[in-house]
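Up next is subunit A:
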Amino acid sequence: MITYLQNNYPEVLSDLVEHLWLALIPVVVGAALSLPLGYLAVRVPSLYQPVVNVGAVLYSIPSLALFLMIPVIIGVGYLSPLNVLIGLSLYTLALLARTVADALISVQGETTQAARALGYRPLRQLFGVELPMAAPVIFAGLRVATVANISLVSVGALVGSGGLGNLFTGGFQLGFVEPIIIGIVLSMLLAGLCDVGLVLLQRRLTPWTRVGGRA
Partner candidate 1 sequence: MITFDQVTKTFPGGNVAVDNLSLELPTGQITVFVGPSGCGKTTSLRMINRTIEPTSGTISIDGEDVSTQDAALLRRKIGYVIQHAGLFPHRTVADNIATVPLLNGVNKKQAREEAVQLLARVGLEESMAGRYPTQLSGGQQQRVGVARALAADPPVMLMDEPFSAVDPIVRDGLQKEFLRLQAELGKTIAFVTHDIDEAIKLGDTVAIFRVGGHLAQVGSPQELLDSPADEFVADFVGRDRGFRGLSFVTADKLEVEPVQAYVDRTSGARLVLDDGGRPQGWRFEEAGSPQPLAGTFTVEDNLRLVTDLAISSPAGAAVRVDHDGVADGVVAHEAIARHLTAMRRESER
Partner candidate 2 sequence: MSLVSPTPMLNYFGYLFDGANWHLSGDSSIPERLAQHIGYTLAALAIAALIALPVGLLIGHTNRGAFIAIGLGNLGRSLPTFGLVLLLVTYLGVYIWPVLLALIVLAIPPILAQTYAAIRSVDPAAVDAAVGMGMRPLQVLFQAEVPMALPLIIGGLRNALLQVTATATIAAYASFGGLGRLLIDGLNRNQYDQVLAGAILVAALAIALDYISAFIERVVVSPGVRERGSRRSRRSRSAVRTQSPTEESPVSASR
């Protein structure tokens, strides 16, 4: 296995890099879009159920099917990396919109009422009070979405944008398990690192959740 790595180092590295941006860009896009959508779903109660339902339906569509339906809808080629990017963004959005909405609902209570009484306007309150309080839950959802995306990128190998998935298809075609194992290991390592990274980011952003742990 080490020899394979030594021989094919450049390809593996480029696959890894491709995998990284294919997985992470959708997380950022999906997360960014999920905030307003989740917020709207809370502010306009009649939106909540439709958002949840559409999200559930979307999330249940298998990845390959999604990657192959998008090109028809938006008119790009089947092998465009946009399919994977858009597909994974949709998954992330479907998952996180509900997470954000539920998290915002669950932090409603005495603190938010106090904030309103103090004179916070809604948007300021959202960013200054509610989101920080909902952060732990939202981050948990982010972690799930990120790990999921990293796993799903490899499916993109079937449509030309596979990142480490190329190691899987390559290994299969040639009958070698080494590249596949390397691909799996790297993929899991990547997932682990991103997870740890998110945890650290969360700790940075929400210092109050770590202090004051009295036994």
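Quick note on the criterion: contacts are C-beta pairs under 8 Å (C-beta built on N, C-alpha and C of every residue); 3 or more make two chains touch, one makes a residue touch a chain; residues count from 1.
Regarding candidate selection, all candidates are chains of the complex that A comes from, given by their letters.
The structure presented is a predicted model; accordingly, all values stated were derived computationally and were not measured.
Engineer: Looking at this complex, which of 1 or 2 sits next to subunit A and touches it?
Structural biologist: Result: candidate 2 touches subunit A.
Engineer: Residue numbers of subunit A touching candidate 2 in their complex, please.
Structural biologist: So the residues of subunit A touching candidate 2 come out as 45, 49, 56-57, 59-66, 68-69, 71-72, 75-80, 91, 95, 99, 102-103, 105-106, 108, 137, 140-141, 143-144, 147-148, 150-152, 154-155, 157-159, 164-165, 167-169, 171-172, 175-177, 180-181, 183-184, 187-188, 191-192, 195.
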